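A single protein chain has been omitted from the complex, and every remaining protein chain is retained in its original position.
Then we have chain A:
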Amino acid sequence: MPLIEELPVTSTHNRPSHGWTYVPDTGAPNPIPSAPLLLGSRKRGRDGTTTHASTAQSQAAAHKLSAKQEKAIQQRLNDLGKENYRDVHIPVPKRDGVAAGKGREREKEKDRKPSQNVRRILAYSRTFQHYLADEEAGVNVYGSAGIVSGVVGGVSNTGAASGGHAQGQQQQKPADSKRVRGGAMVDKEQEKMTTAAGRRNGSLKQKQTVSTPTMTTTSTNTTTRTTKTRKGGAIESDTSVKTESRAVMGDTDVDMADAPDIPLVSVSAETGTSAQQTQIQQSPLPSTSTDPNQLSQSQSQSNQIPEDSVVSYDPALDRDPLLRTRDLPKMPSERVMQALLAEPPLSYTAARAKPLGGAVDGMSVSTRAGGVSGGGGSSSLLRPQRWFCTICGYWGKVRCKNGCGERVCGLLECWRGHEGVCSLGAY
């Protein structure tokens, strides 16, 4: 989803209200392409952004903070998490009444020695950081008492998680290659068709070709265990798409050439000629028919859930444009949900929300296909950094000339206020 927003650089306010000229904020995306050329280059040069040609580059450079600034920000964030304004240890107060006011039996109970575990735990002076380091190191706290590997250590957890992910990637790959093949076939078909038939005919042909990958995957799935979930996904799209046979041509959301026609696949499949179609498609391209059982499998067109148990649910399937559905999709099977529920907890660090835009760009295409575009995916979700006046909290329009990295809003009052405390201003 592209981010559309009103840029804060040009104030909506109609009164210019400053006593000096702005230094344009190279950091925010500039609405006027010619604007960078008008800049006094000296000031920009001082900020380390020399090039005017590629705005994108200079923007990136302008937003790159120095290591020192990064550290300062991290320090500030840590400070925000602090409990007190100074480090202090408050000992637990001794209770005077422990011996005095107790009933007899209560006292006896108190006299009972606490177990060794309790004494050890009470005596711990370990901080949160110690525990965190332990978890990251994968210490199995239950020792040889042996717990299901996933439930305990962070490393085993993340290991399992990443393993699952890798598996997902592997699963995705054959699907992709099939898709590519399907796409290639579309092109061929179209070349053939365009001479004689009209647009409509071409699209009909297209949808036949597209049906191939779906069918093949369904059939191969029954034999290989790892791709079992894929079948569930395929069926899901098949059934839920029934309602969707209309208005597929106007779909601008998907870049893939063959994707818009997917919903028609199931329509044609329902008519019962699907087996025929697959046959037709397989003859020109025998490489797809890897499975001898394929024909019978595709004819059966089972809509019911396979009996075997699912190993794990693969989220990559949701992003596959071929399996994409546009209305409410079908409820995943009970087994899928059970598998999801049975997964072990993530480790503390793994559960921390990741920064946006961390993933590669290729992801952003595929994330659109799923119901929700993955937050971790596209960098287009990234909002531009907002800057604020360090004094009054309004937009930080003017960068400090000393290069301390802070900004003020443009009021003289705030500028003076900052100058008074600027760390670099006092040289």
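Operating definition for what follows: contacts are C-beta pairs under 8 Å (C-beta built on N, C-alpha and C of every residue); 3 or more make two chains touch, one makes a residue touch a chain; residues count from 1.
The rule is short, and it goes like this: contacts and distances are computed from a predicted model.
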Missing chain's UniProt protein name, "Actin-like protein arp6", "Eukaryotic translation initiation factor 3 subunit G", "Large ribosomal subunit protein uL5m" or "AP-2 complex subunit alpha"? "Actin-like protein arp6"
Touching the hidden chain in the full complex, which residues of chain A are there? Just list them. 1, 6, 8, 12-13, 15-19, 73, 76-77, 79-86, 88-93, 97, 101, 106, 114-115, 117-118, 121-124, 126-128, 131-132, 134-135, 139, 141-142, 145-148, 151-154, 161, 313, 315, 318, 325-332, 336-337, 340-348, 350-356, 367, 370-377, 381, 383, 385-386, 388, 390-395, 409-413
